[in-house]
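Dumping the structure here so I can ask a few things about it.
In this view, the complex is presented without one of its protein chains, the others remaining in place.
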Amino acid sequence: MDKRIVIPGDFLSDDVKKAGEGTFIREGKVYANLYGLVNEKNKIRVVPISGKYFPSAGDLIIATVSEITYSNWIMDIKSPYEGLLHISEYPRRIESDEMMKYLNVGDSVLVMVKEVSPSMKIELTMRDSRLKPITNGRLIEVTPSKVPRIIGRGGSMISMLKNATKCNIFVGQNGVIWITGKEKGVNKAIETIHLIDTQAHTNGLTERISKFLKGNETSEVDHKSPDILNELLD
Amino acid sequence: MNQEIVSIIQKDYLYNLMLKGERLDGRGFEETREIKIETGVIDKAEGSARVELGDTKIIAGVKIQPGTPFPDSPDKGVIITSLELIPLASPEFESGPPRENAVELARVVDRGVRESGAIDLSKLCIREGEKVWMVFIDVHVLDAGGNIMDAAALGAIAALLTAKIPGARYGEGEDIPLPIRDIPISVTAVDIAGGIVFDPSLEEERAANCKLTVITNQESAISGMQKSGNGSLTTDQINHIVEVAAKKAQEIREKFLEI
Partner (left out) sequence: MNDKPEKFIDNNGLRLDGRKADQIRDIKIEVGVLSRADGSCYLEMGNNKVIAAVYGPREVHPRHQQKSTKAIVRYKYNMASFSVEDRKRPGPDRRSIEVSKVSREALEDMIFTEYFPKSAIDIFVEILQADAGTRTAALNAASVALADAGIPMRGLVSACAVGKVDETLVVDLNKDEDNYGQADMPIAMTPDGKITLLQMDGNFTLEQFKQGLEMAQEGCRQVYEFQRKALLDYYAKKEETEEVAVIEEVLQEEAPEEVVEESIAEEMEEIEEDEAEEVKAAEAESDQEIEEDSSETYETSDTVEEEATETEEPEDEDEEKEEDESTIDESDDEREVSQ
């Protein structure tokens, strides 16, 4: 599929019904409002090369504690807005003066965005068995708009990475990624992810990644057939 | 405040690497990042240099203008060094007059230039007691990627080395090169988990216990030093840093002579 780069203000289409994210409408025509790649799959969208993370309810993200107040942990969620984890949203019942013991400034956690109010108050929660503090492994950051690319359709890209590097990889919607495993595998995973981050818009990236990861698997069974790999995002 | 929060995970990882003798970017403990120096980048300045030290980018400009000498040194020129940590360079810098970090950087860069005698101030006298040349060194930090001190000091001396006294413009004779007789070089190291690494990157600076800058001259004599940050250093650590700093300074000085 041909990839087209646009800048804000570039004309996209006369069909107002097809306007998707990253576009705006003026006098019956659709224009790009971002610097990025045009994606014309269903609607016309512009995927930005860079941009910040804006939380939505239900997002699973990785946050870091930046401050502790009487009843809230204030979290850096790598967004223009900070996240608030109320003491009642911690998996256990704890007292206000114990908060520091469980989550201190600088600690990172896997959390879920519970609610985003119109006034941009971001409420987080840890009340879910999947959510917990992160105490080992590595954390890296990628551009949030690349997250779908790194996960891949149905998780295919990320599975491919995990198999080849023998690591566990969790990709937060906010672009923070948690990797655990043996050092060599972790380093490899990190380099591959950075490659995807910088090259996500190119053609042939999927084939390149899959080729090398496949060539890499000696005794392991290849879980995915090449056809599925080729169907990866865009 | 715009302070960026460093996650403990990241800090721990850095510490563990240190204990294994490694750095985040794979450098040796005494290895500096790539240095790029370009002089003569600002036409309006009498001397200028752009320095890149890893991700850190600075521009130093030297402006030379006539002015009145200080009363207690009527036959000597004047050096004035300033440095700006403009908000453009980092999400952590704020607008407004220079705060303690910018002031400290400027003063230490100044110390290196002044105490090494790099500029012979007596050669900058036009009319004793009335008119001398004022040398303004202005360092603008454009990209704060760790170890601004060494980049700034490097930029300052590079700009000075290629500066000209604008005699013609002020009717004080011809334009002549600013007489420079020494090349002070700043080398900074930080203490992380007891280990000493040189030319700290941004992450290393954040994780560091404290920092020591050593400025040496051509004879490898020390012209200026500054310990910065809350922590403490042992005598052994300090001696080690000084030795290596002198050595690294000489290497960098040799790179300069290539200009």
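A and B label the chains in the order they appear, each numbered from 1.
Definition applied: a contact is a pair of C-beta atoms (placed from the backbone, for glycine too) under 8 Å apart; a residue touches a chain by one contact, two chains touch by 3 or more.
Model, not experiment: these values are computed from the prediction.
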Q: Name every shown chain in contact with the chain that has been left out of the document.
A: A, B
**Q.** Selected from B:45, B:233 or B:249 as touching the chain missing from the view
**A.** B:45
Q | Options B:28, B:87 or B:194, residue touching the unrepresented chain | A | B:87
(Q) Considering the whole complex, not just the chains shown, which residues of subunit B touch the missing one? (A) 1-2, 41-45, 48, 55, 57, 59, 61-63, 65, 67, 70, 78-82, 84, 86-91, 94-98, 103, 106-107, 109-110, 114, 134, 136-138, 140, 142-145
Q: List the residues of subunit A that touch the chain left out of this view.
A: 5, 7-9, 16-17, 19-27, 30-31, 33-36, 42-43, 45, 48-52, 54, 56, 58-60, 80-82, 119-120, 130, 145, 148, 151, 153-155, 158-159, 164-171, 173, 180-182, 184-185, 187-188, 191-192, 194-195, 198-199, 201-202, 208-209, 212-213, 215-218, 220
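One rule holds for everything that comes next: only the chains that are shown with their structure count from here on.
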(Q) I'd like to verify one number: the distance from the centre of subunit A to the centre of subunit B, where each centre is the average of its C-alpha atoms, in whole angstrom. (A) 39
Q) If you look only at subunit A, which of its residues touch subunit B in the complex? A) 64-66, 76, 104-108, 134-139
Q: Show which residues of subunit B lie in contact with subunit A when the two form their complex.
A: 5-11, 13
